[in-house]
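For this view, one protein chain was removed and the others were kept in their places.
Chains: A, B, C and D, in written order; residue numbering restarts at 1 for each.
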Amino acid sequence: MQAELIARAKALLADGTVARVLGWRKGDTDFNAEPAVFETAESLDEFVYDGFCGANLSKYMIKNSKLEGKTLVFLKPCDTYSFNQLIKENRINRDNTYIIAVGCYGKLDINKIKAAGNKAILSVAEEGATLKIHTAYGDAEMAREEAVLDRCKVCKGGKHVVYDELASFVDEEKPAAEGRFDEVKKLEAMKPEERFAFWQGELSRCIRCNACRNVCPACSCIKCIFDNNNYDAAQKVNTSSFEEQMFHIIRAWHVAGRCTDCGECSRVCPENIPLHLLNRKFISDINEFYGEFQAGEDTTSRAPLTNFTTDDVEPSIVKERG
Amino acid sequence: MFKITNDQMPKLLKAIAETKDLFLPINNNGVTNFGFYKEDCTPDLDTLRTVKSAKDAFFPQSEGLYAVTTEDGKFTISEEEYCNKDFVVFGVRPCDVRSFVVLDKVFLSDPVDTYYAARREHGIVVSLACHQPDESCFCATFDIDAAEPEADVAMWNIEGGYAWEAKTEKGQALTESIKALLEEADVAKEVETEKNCIRTILSVLPNSKLDVSAFGAGKTDDLFNSPMWTELSNACLGCGTCTFSCPTCQCYDIKDFNTGHGVSRYRCWDSCMYHDFTLCAHGTNRQTQMQRFRQRFMHKLVYFPDREGMFSCVGCGRCVDKCPQSLNIVKVIKRMGGNSNV
Amino acid sequence: MSMNNSEWKPKIVAFCCNWCSYAGADLAGSSRLAYPADVKIIRVPCSCRVNPMFILRAFQKGADGVILCGCHPGDCHYSTGNYYARRRMTTLFSMLDFLGVEKNRTHVEWVSAAEGVKFSATMNKFIEQVRELGPNVRLEDIRCKQN
Amino acid sequence: MQRIGVFVCHCGTNIAATVDVKRVAETLLKEPGVVHAEDYQYMCSEAGQKLIGDAIKEKQLTGIVVCSCSPRMHENTFRKAAERYGINPYLVEIANIREQCSWIHKDKEEATEKAIILGRAAVAKVMLNAPLQAGTSPVTKRALVIGGGIAGIQTALDIADAGFEVDIVERTPSIGGRMSQLDKTFPTLDCAACILTPKMVEANAHEKITLFTWSEVEKVGGFVGDFKVDIRKKARYVDMDKCTGCGECQAKCPNKKTPNEFNRGLNNRSAIYTPFAQAIPNVPVIDKNACTYLKTGKCGVCAKICKAGAINYEAQDEIITREYGAIVVATGFDTIKLDKFNEYGYNTNKDVITSLELERLMNAAGPTGGHVVRPSNGEDPKTIVFVQCVGSRDTTCRGKTYCSKICCMYTAKQAMLLKDHYPWLDIHVFYIDVRTPGKNFDEFYRRAVEEYDVDYIKGQVGKVSEAENGRLLVQASDLLDNRQIKMEADLVVLATAIEPNEGVRRIASMLTASIDTNDFLTEAHAKLRPVESPTAGIFLSGVCQGPKDIPETVAQAGAAASKVIGLLSKDHLVTNPCTAKCNQVYCNGCSNCEKVCPYGAISYDEQMVIRFGARETTRVATVNTALCQGCGACTVACPSGAMDLQGFSNRQILAEVDAICR
Partner (left out) sequence: MCDCGNENNNVLLPQIGVITDIRRETPDVKTFRVVGRDGKKLFEHMPGQCAMVCIPGVSEAMFSITSSPTNKEYQEFSIKQCGSLTNVLHNLQVGDEVLVRGPYGNNFPVDTVLKGKDLLFIAGGIGLAPLRSVINYCIDKRDEYGTIDIVYGARSADDLVRLDEIKDVWMNVPGVNVHLTIDREQEGWDGHVGFVPNYVKELDLNVDKVALLCGPPIMIKFVLQGLKELGYTDEQVYTTLELRMKCGIGKCGRCNVGNKFVCKDGPVFRYDEIAATTGEF
């Protein structure tokens, strides 16, 4: 599939349809691919598309779609939702974008492979449902299924909501996974003090590196309110447990109804904080209170928090549902 | 040389914590970071790398500098209390130990940073050789020996426990204070085996000794305008993961917090990757992420050597592991300096 | 907490929209309908002016309870403001609950300009709820605690 | 630093009895920024205001806090005082220590403490107040009325009579609207044409009124006082100035196969036509979709016979731009489509008609000359069944949830008129409820039941089908007697629900006027501002706002006119200075704020901004201060904090929060 994408990218560059290609470049290890812009056919030889290409490229299109000429971007099914959401918010110029929809069978998480006890990994090869791991301490195998990113376990399905052409290996019919809200429900079932303890434990690790915010396709503000001295909210680190909560509550609230649940926040968190649960809680609430809503499914619908009906539930619902 | 058995270790930590603050790797929900010892914490000496480095011990992510209260338009300044109690930083890996040298160059040079100096004076570093180095380790690049820590006390993993060796006066004193829990033993041979083991593994790791001849003092003109920077930085999110997990990044910001009963002036880490790092009223001189990215690596690999005669990278590999988009100093070194391992 | 609970007075911040609830509070006043002095009202043009940041900030700086009052749905002076406020607060409160913050520290009540009695009763009830919870610990900022 | 003055009012003993005003003043004087604090018996008195004035002069105050009664009481008083004594009125803040303190607390210590905290919050806020200037915008002294029915005509006449120019834009060839289609009107049984035609003539003749018939609103720009509206004058193909209205062309037109809209399709009309005899203007239009010449280039009969030479096949649509100070929406209503109500057989059986079609059958100028016959065969009906609430009060989402309000009355009217003309008729009315709240309404209905012997049955019609004998078979349930009814009828009349005219959505969005879920335009306040849209300068007249009958429509038309007159008689509008403001440096262009603005006050365009020292051209929001009413919805919708509300800024409110909580 990688060869097919490279060939297509080269063809589109050659015939002038696109001026550059946004994809992934081979890393210095098997699991170290980085998002990259390719401007020449030769450079595309370094292009890679494999199980470790988890990064969502849609946010990079804010920058790239402002450049002269079209940019070719490869989007996985879940990435297309982010892309649509960015179009809705006028952050991306669709006309300057050429999208090739690529298929996805769940992206791999090197941390899971490491957590399985593999140290000093020298290479990782995918062989069907098995990963062959070669390390300085010996070789190992693990089931691919066990190494996929958490977000992929609750995949939204194989459908691309926006694209110009489909790669041949795309499975648009791939069904969505069950149980997207299981983790949220598990927390909801806890006692408040247990939930509080859970989140204190998680959020106290936050180092305020802002990776979650900077990677988030919904967090597309030119200047985040938390960087803005005008609102006395600017913080660079968590100097108290309050600020950990403040930052994550407000961040999740700001993207509520706009978050497509792409899961990048949790993927990039260096401290492995399950930040996606905050967003998913909002999604689950919105679905429950205001009807099913999937951000990024289209480019025109009104986000739930900029919308209302006259008979919406009252805030007291939070107390009533126990 | 002494030996501590694995089952004695918890007692040892408790004993240290009785008289001193103890800062050590603690596992919280599967993630290990340095933190202060508490009765119910889960010390973790097995994890090779904490997410954040040990630099918090001397240069915490945020610290109060002084407070200002105002009455009838008149200010009263109260300086924050300095560190005045000995504390132990436990289980520091050799690369992080070296990072303290880098921090010293910055904070102990004239004018001395008194907050840092006080902590440094009271801190005792107990280090632990890297039992199982990882593929992202490249400390040897900077002539750090993962098998031979240079701290107040050095420890090695040996069969059934750890070898313990005091290396400085501070280390001796600490050893004395907990001697009851240590077992005098001739473990030199086992330590040697461990060292060899570490060195052998390091030799097969892909990044263990990178060629950094393209970097160092005086290379500004060679590297500054390289077209490679754009390519390398294209995917950079401008987050602070690399800088905040880095043991040697030492940039900070000074900010005010209004507590309602005064203004607390505190210092906190800042990241040169942030777009507002150099922003002031008239704008910023580093408009693009490429410039900010370049700054970080030029600082570590060229400007710092220019001024201090050493690289300000210790090859700990945290940024290699943690960068959300897999950009890192190893890629920079390899792409701009050639690919070969020395 | 060094104070014992009988001495402890909760700090309550009430955001009231200018057109209905603030007028309702005025009516409660002119009708001499008492409620504890712990409630301090901040006038805003509309309930939709209230940013979640304001609510969190109040907790940060030492509030023990925050209540938002606006016109009844359908009666907003700006026609739609309280509908947005309703969604915003519903989602925010649900999130606070999710993080384990006590549900009874926050409240929304629709109070019209004619409902002085309701205003007073609402405040009395809310304070009672907050008293039962005791001081705010889960959303406090230790730096702001007066030593 | 700021120089704040604090003035604590005793309000006689209203405040002073429970609040130690002296202590409040003394304590607040110690707040940073406060340079003056005093207390006085009655701050709102002339003498009290002078104290403020003196302090402004002596201490060069930059902000004022008055601790007194509710700002709803005297905020304006103190603002004006401040202005009089030389500082900006918006540098005044009130701490409400009466209604929200002294009057509700008994313990003096407690009340004083609270008064101090409220004062402190006001001081913290006023430190951040910025001087605000109320802006002015000019008023174009002309009104636009969209829709030329009775609502539009009446509004236009009232405005014109007050001396202002009015344009009426009507999309059909003639003004007159729905009312011109009616036969008689309830409850007085006046002939609709007799009372409407004079108004139409008057509107046409009025020197201040300009009619744009066969025209539509194309684009609306600007804002209250200064709207710019593009009007599309559709090609009429008949020269308005030359045509004498002789009617020859319509008579000779060979193409007479187009369903006659005015008669609800009960008969056909020619390709060149005036909708009805009394049409104003009495100038025909050529239906370009029907005209043989316009379609094929062959025919040209009308041009040949027109003695005035008024026919011009080359005519084109024309777009003109006019400026207005106010816009009245009077777009009226239509009956709903009955596609979802197959049980009544409306689409399958010609003898099932809507009440509006019956109105045309009963009208002397209608397709049958006023003879009510069965459309299927032209025979006289013997039994007529009226079905009420067809699509009204319908919760099944096929129809409308609301009551169409007029059906009960017109059904009674139609039943009585039919009985008058055809005494032998058997008339049954199936109803859910009969609603007659109106002057002389119930009496009117009772006459139908008691004097005319119309058979009212509380029940629902389940099915209308064709009987074998060609008559209609009506199956219904009688809810009072709890029995099933089957009866044969010759004509079934459906009291079809009414809904806003199609196209109102387009108009509303052009005007940024809000509409409800039923597409009725929303009024600014259901009780207190029933004829104004929340969008400034947009007014509502007639059924576009909600179902209503003719007298109500005319009353509302007059009310809308008086609001318009009130607006147009001003030379300038003073705008509320507490408006939202976008800091374009931080604006992302995401449009969240635009979506929640009830007034359409936020627009987006590409602008050059200097961001962190670099110039860029980018999409950013701008607030039109003439439209913004200052609710603040946008400030919370804005994730980056670019949008702020002047007078209630984020920092100001946060400062109050801080002061209260500290």
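As a convention for this text, a residue touches a chain if its C-beta (ideal position, glycine included) is under 8 Å from a C-beta of that chain, and two chains touch if they have at least 3 such contacts.
Values in this document were obtained by computation on a predicted structure and should not be read as measured data.
Colleague: Thinking of the complex as a whole, which visible chains are touched by the chain that is not shown?
Modeller: A, B, D
Colleague: Kindly state which of the options B:250, B:289 or B:326 is in contact with the chain not pictured.
Modeller: The missing chain is touched by B:250.
Colleague: May I ask which residue of B:51, B:239, B:302 or B:330 touches the chain that does not appear here?
Modeller: B:302
Colleague: Touching the absent chain in the whole complex: find that residue among B:6, B:76, B:200 or B:213.
Modeller: Per the contact definition at the top, the residue touching the missing chain is B:76.
Colleague: For subunit D, which residues lie in contact with the unshown chain of the complex?
Modeller: Against the left-out chain, subunit D lists 1-3.
Colleague: Which subunit B residues touch the hidden chain?
Modeller: 65-66, 68, 70, 73-79, 82, 106-107, 111-115, 220-221, 224, 250-256, 258, 263, 265, 267, 270, 272, 277-278, 280-282, 285-286, 291, 295, 298-299, 302-303, 306-307
Colleague: Would you write out the residues of subunit A that touch the absent chain, in ascending order?
Modeller: Given the touch definition above, subunit A has residues 229-230 touching the missing chain.
The rule we apply is simple: only the chains that are shown with their structure count from here on.
Colleague: List the centre-to-centre spacing of subunit B and subunit D in whole Å, with centres computed as mean CA coordinates.
Modeller: Subunit B and subunit D have C-alpha centres separated by 67 Å.
Colleague: Report the inter-chain centroid distance for subunit B and subunit C in whole angstrom, where each centroid is the mean of the CA atoms.
Modeller: The separation of the two C-alpha centroids amounts to 45 Å.
Colleague: What parts of subunit C, by residue number, touch at least two of the other chains?
Modeller: 52-53, 61-62, 74, 80, 84, 88, 143-144
Colleague: Going through subunit B residue by residue, note those that touch at least 2 other chains and give them in order.
Modeller: In subunit B, residues 257-258, 260-261, 275-276 touch at least two other chains, as defined above.
Colleague: Under the stated contact criterion, what part of subunit D meets subunit A in this complex?
Modeller: Subunit D reaches subunit A through residues 517, 583, 585-592, 595-596, 604, 611, 619, 637, 639-641, 650-651, 654.
Colleague: Where on subunit B is subunit A touching in the complex?
Modeller: Residue positions touching the partner: 28-31, 33, 48, 51-52, 61-62, 132-135, 201, 204-207, 231, 234-235, 237-241, 243-245, 253, 255, 257-258, 266, 268-271, 274-276, 320, 322, 324-327, 330-331, 334.
Colleague: For subunit A, which residues count as touching subunit D in their complex?
Modeller: 89-91, 220-225, 228, 230-233, 254-255, 302-303, 305-307, 309-310
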